[in-house]
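Here the complex is missing a single protein chain, while all its other protein chains stay put.
Letters are used for the chains, namely A and B, taken in the order the chains are written, and counting of residues starts over at 1 for each.
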Amino acid sequence: MRAKLPAVLFALVVALSACGGDSDGPTTANSVPTPDERAAGGSKIVIGSFGFAESEVLAQIYGAALTNSGANVTYRLKLGSREVVAPALEKGDIDLVPEYLGNYLGFLDKAQTKGLTEPDALKALETAAKAKGITVADASKATDSDVIAVTKDFATKNGLKTISDLGKLPGPITLAGPSECEIRQTCLLGLRSAYGLDITFTSTGADAGGPITKKALTDGTAQIGRLISSDPDTQKAGKFVILEDDRSFQQPGNIVPVLRTSKATPAILEVLNKVSKALTTEKLADLNEKMDKDKEDPAAVAAAFVSTENL
Amino acid sequence: MVLAGIVGETVRWLSAAERWRGEQGIPNRLTEHILLSAVVLAIALAVALPLGLWLGHRGRGANVVVALANVTRAVPSFGLIVLGVVTFGIGPGPVILALVVLAVPPILVNTSTAVREVDADLKEAARGQGLSEVQLLTQVEVPTSIPLILAGVRTASVLVVATATLAAVVPGVGGLGPFIVDGIGQQDRAKAVGGAVLVAGLAAATEGALAIVQALVTPVGVRPVARRARRPRPDGF
Partner (left out) sequence: MILAAASDGWLWWAWVARHVASSPVSLSVVDALREHASLTVISVVLAQVISLPLAVAASRWRPLEAGLLAGLGIVYTIPSLALFAFLVPFTGLSRTSALIGLTAYNLLVLVRNDLAGLAAVPAEVKEAATGLGLSPARRLLRVELPLALPAIVAGLRVATVSTVALVPITALIGQGGFGQFINSGLEDLFKTPLVVGISCSIALAVLADLGLVVVERRLTPWSRRA
């Protein structure tokens, strides 16, 4: 009967669409078990990342290295800020995250408000993480810290070199930063408490020191912005000037992979540490430039890095 | 129960003292949201009303207008806002432009349809009585069309208030949207839900207020038409 064809088509469409997409998180892979049984022994690892490109590329660099040594890696990328990622790690939704030393320490231990040296911060982090069942691998020499930056013109016009210099400016200063900046000691809260500045916050949503924050600075929507130190625009004397954290309210920003203790086998830790050694801040800035300026995908950039560095 | 917990948290968030002070406070954000919506509607009305009245009066462009209605239903509002930002930069201007583009169709479609569908006999009688075209428009067509025009303005207003929430993805625009977006980003559910309550309340208040205006402004002789305008219509508007 003529009515049957549309009914069949309709049922097909419904069936096809019912098995479409996946539930939580924008990018989840179906894990295909690898027959490889090398150093990392075929162990299953779920790697998560934060919402910005640098975190995506780091996750895939560590992931590719682990895959090369026989682990069975799947990804859950761009989950969001630490407020989303850290609980996911503790719950076991993900097993490994390339973290940032200082910020993670500040998140786990709210009492840590004064900047520590790298070895002290690492020790403090290990203690805090252990209580949550999380192992901290070696910290890389590559760093990426949250920085407070202004446009070059603004710095020159107002003679700004340090964050304290902002106290010279009249009236409330507008800070552009991601949603989580509003509640972090290493961001808005610290600027108010450690520096006593009168700051108005304007949220850039999920943009963590990316194009939207930078545009807000160049358009004049905000005077200061929360950028990242491994950004080519702040690194190489470019468009933005980093204001020095003279009251040390920021912690060192070393890249440090953290993973659930149950997954922290010696083989896996060895691979992670090898990758961490290969990373430097300059190389990180190069990776960021490829993604930011040339619009290359984190996956492609990560693959290229892993093959160049022989990981 | 989970629900009780969330309701409690949200009530506490809404009633906290600092919530009602300063730039990040509810009064300021509410004002920003209302101001943004008002500016958008003013511009949309300035564009759509004259155009709609003219098209309806001349009986022209019915197909184009209907096609416009259908096409704009297919446009993702989130995409339109981002398009504005990517093209024109960050700030209220691009957002206002995107929202105006969304607000014009409901007003335009309803206005031109309403004026065009004024009873032909009525128009003939008016012309027979010696009314000029302008008088015909202002004394006959417009009063008869008011219910439908206002329905279009109501639709557009609620649409603008709702979509202005999405402007939260653009820094420097403000409004109630950032409560929701930041609440989700900060995993602060009281903030997200509190913001949602505020924006839903504003949308409902807008709808309600304009419903009252519609009832008050409809000329007495046209009231039965208003009743007909309220019955279920088999299309989107």
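The criterion applied here is as follows: a contact is a pair of C-beta atoms (placed from the backbone, for glycine too) under 8 Å apart; a residue touches a chain by one contact, two chains touch by 3 or more.
Not measured: the values here are computed from a predicted model.
A.B. asks: Could you tell me which of B:26, B:51 or B:196 touches the chain that is not displayed?
C.D. replies: Within the whole complex, the residue contacting the unshown chain is B:196.
A.B. asks: Determine which one of B:6, B:64, B:125 or B:213 touches the chain that has been left out.
C.D. replies: Of all options in B:6, B:64, B:125 or B:213, contact with the hidden chain holds for B:6.
A.B. asks: Please identify, in ascending order, the residues of chain A that touch the omitted chain?
C.D. replies: Chain A touches the missing chain through residues 2-3, 5-6, 9-10, 13-14, 16-30, 53, 56, 60, 74-75, 77, 80, 84, 206-207, 210-212, 215, 292-295, 297-299.
A.B. asks: On chain B, what residues meet the omitted chain?
C.D. replies: Within chain B, the residues that touch the unshown chain are 2-3, 6, 70, 73-80, 82-83, 85-86, 158, 161-163, 165-166, 168-169, 177, 180-181, 183-184, 189, 192-193, 195-197, 199-200, 203-204, 207, 232-236.
In this text, only the chains that are shown with their structure count from here on.
A.B. asks: If you average the CA atoms of chain A and of chain B, how far apart do the two points sit, in angstrom?
C.D. replies: Inter-chain centre distance comes to 39 Å.
A.B. asks: Contact residues on chain B for chain A in the complex?
C.D. replies: 23-24, 89-91, 168-172, 174, 178, 181-182, 184-188
A.B. asks: Which positions of chain A touch chain B when the two form their complex?
C.D. replies: Those in contact with chain B are residues 80-81, 83-84, 87, 176, 178-180, 182-183, 200-206, 212-213, 215-216, 219, 221-222.
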